[in-house]
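Removed: one protein chain of the complex. Kept in place: all other protein chains.
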Amino acid sequence: MSASFTPLDRDGMAAWAAADIPEGWVVNLGIGIPTEVANFIPPEREVIIHSENGVIGAGPAPAPDAINPFLVNAGTQPITLRTGGAYVHHADSFAIARGGHLDLTILGAFEVSETGDLANWARAAHEPVKQIGGAMDLAIGAQRLWVIMEHTTKEGAPRLHRRCTYPLTAKGAVKRVYTNLAVLDVTPDGFLVRDIVPGLSFEDLQARTEAPLRR
Amino acid sequence: MSASFTPLDRDGMAAWAAADIPEGWVVNLGIGIPTEVANFIPPEREVIIHSENGVIGAGPAPAPDAINPFLVNAGTQPITLRTGGAYVHHADSFAIARGGHLDLTILGAFEVSETGDLANWARAAHEPVKQIGGAMDLAIGAQRLWVIMEHTTKEGAPRLHRRCTYPLTAKGAVKRVYTNLAVLDVTPDGFLVRDIVPGLSFEDLQARTEAPLRR
Amino acid sequence: MIDKFVHSVAAALDGVPDGATILLPGFGDVGMPTALLEGLIAQGAKDLVLVCNSGGRDGSAVARLLTLGRVRKLICSFVRPASDAGRLLLAGKLEVEVVPQGTLAERIRAAGAGIPAFYTPTAADTVLAEGREVREIGGRRCLLEYPLPGDVALIDAWQADRWGNLTFRETQRNFNPIMAMAAGLTVAQTRHSVPLGAIPPEHVMTAGIFVNRVVHIPG
Partner (left out) sequence: MIDKFVHSVAAALDGVPDGATILLPGFGDVGMPTALLEGLIAQGAKDLVLVCNSGGRDGSAVARLLTLGRVRKLICSFVRPASDAGRLLLAGKLEVEVVPQGTLAERIRAAGAGIPAFYTPTAADTVLAEGREVREIGGRRCLLEYPLPGDVALIDAWQADRWGNLTFRETQRNFNPIMAMAAGLTVAQTRHSVPLGAIPPEHVMTAGIFVNRVVHIPG
């Protein structure tokens, strides 16, 4: 029976998360799938997208003939600014993140633990070449941190763990995970399954997850 | 012979200090006589006056019919802004002071010690009602701190001491003192007399000073 | 649609509880949200902690809030002995914490910026350092200082739009931008209500994300 479900694609995961973002929230979207969440928020629902290079109120990508080379997001992609948006410098921008002014941050991850630990910047503890960027600041500062990631690795290994095996980005920070198979809340009692793709049973989801799941 | 000199008045002290401020310096002027120093800097000599309530480039007082109620200095007196001036918020304004961006701060004082200690905010160590304001931040942050004050109290007691008797504003911060009788540098060897009002002898100045003087 | 405008000072201050810490900007009267402060007097919250540059001159709205006995503790950079604040303090009716003005500003900034503590050389060699943690950094004695967050910030703006983006005029700015970032509930009064987009994005001085409610108090 486990063959009868379809994992979500990138758009599906982004749309799943986007549906849960209410109007008025201030949201930082990490590089990758999280950035695509913005595409699934209807423009009439006013959500304020923060980008850590100093943008408050990022809008969609510009038309190819309307690119402004002075206006990029944290992935250095050309963007637009929504009416009502503003610019700040880098210290003020991270004051927003660290100071708790983001209602929500969504990041990608390699692994998430049942206690909300996030591992998303390195696959070995002492890699000499470190790609940290702003993830650690964003992870510790937001009112709530959601993760979007594939439920398992390409090889099928689980990424939702009792304890992360990769070096941490932040401890106890993740509140919810959107995978291509399920939506899970991180609770004091571990992962709680909130939603699951049609056709996939709870038991089959558990089989793809190292940490114990609750429902 | 000691009767043949004339102590400087407030304007005289302010003018004495003003003559020593070169073009291009960024200067904070404390409340009282220091504020009046600005009146003796010729407008063509571009000196940038900082006021800790967020003014960079304060200009002279406005005409009575041209007062802008939104524009005051740190003494809450109406001022103007020089062409080229700018406004910042309070944290940025004190970043200027504490961060070493002022070439010069001039403050009033009760006492100055031969090691450059400044006492200008209280006459007793544990006065419950404290009038501190921004003096401590200004005193520790400036590239150089000058003081303008009467050489003695109204009762004739000296104010230039070996050690301050009043509680300190800052330690080892004062570089120069302009009094109504003399200009003195604070050096590693104590007070060095740089200038003295006409008709007053070094010995008579020493007689009005608790700390030993050099010349 | 995000719309932070409320229609009255009373609505702007709805829910301010007894015991709240209130961040109140202003340098003299400049940049002080007088209508909101009068509203707070009318609203009735008591046992307040008030963070404000000074204890205020007699007859001011700040002095009135103090003499009404509504403030338990005042945190400020100076108090005039010959003022209501000074007299209340000497009578043992008001707790006062006096903080150097730059440290006051930086502690408020730290609250908004998520900095749990910082060191500063300001006041390290003074009586204010007695009993405090002092650390020598780079050969200089420094005091450890903690953030000063508010439950409520009352803000005085020149322009505001429906997202709560604000501008300030000249020295009206003073403590307003840093206090707006440092409170759980940030309430602004504005001289002018402008359409969204009327403030150029480079010229927003306090972004709407820091502002919860706006009330329009025309000149």
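Each chain gets a letter, A, B and C, in the order it is written, and its residues are counted from 1.
Criterion: a contact is a pair of C-beta atoms (placed from the backbone, for glycine too) under 8 Å apart; a residue touches a chain by one contact, two chains touch by 3 or more.
All of these numbers come straight from a predicted model, not from anything done at the bench.
Listed by label, the shown chains that the missing chain touches in the whole complex are A, B, C.
Only one of the listed residues, A:A14, A:I140, A:A182 or A:L213, touches the absent chain: A:I140.
Screening B:G84, B:G156 or B:P198 for touch with the missing chain picks out B:G84. Check A:A170, A:V183, A:I196 or A:L213 against the missing chain and you find that the one touching it is A:A170. For chain C, the residues touching the absent chain in the complete assembly are 106, 110, 113-121, 135, 137-138, 140, 142, 146, 167-170, 201-203, 205.
Even with one chain removed from view, chain A keeps its contact list with that chain: residues 51-55, 68-72, 74, 76, 81, 87-91, 93-94, 97-98, 125-126, 128-138, 140-141, 167-171. In the full complex, chain B contacts the hidden chain through residues 23-24, 26, 44, 46, 48, 50, 56-57, 81, 83-88, 91, 94-101, 141.
Note that in this section only the chains that are shown with their structure count from here on.
Shared contacts of chain A and chain C, meaning chains that touch the two of them, come down to nothing at all. Which two chains touch most often is answered by the contact tally, and the pair is B-C. When every chain is reduced to the mean of its CA atoms, the largest separation from chain C belongs to A.
Put simply, the C-alpha centre of chain A and that of chain C have 35 angstrom between them.
In whole angstrom, the spacing between the mean C-alpha positions of chain B and chain C is 29. Residue positions of chain C touching 2 or more other chains: none.
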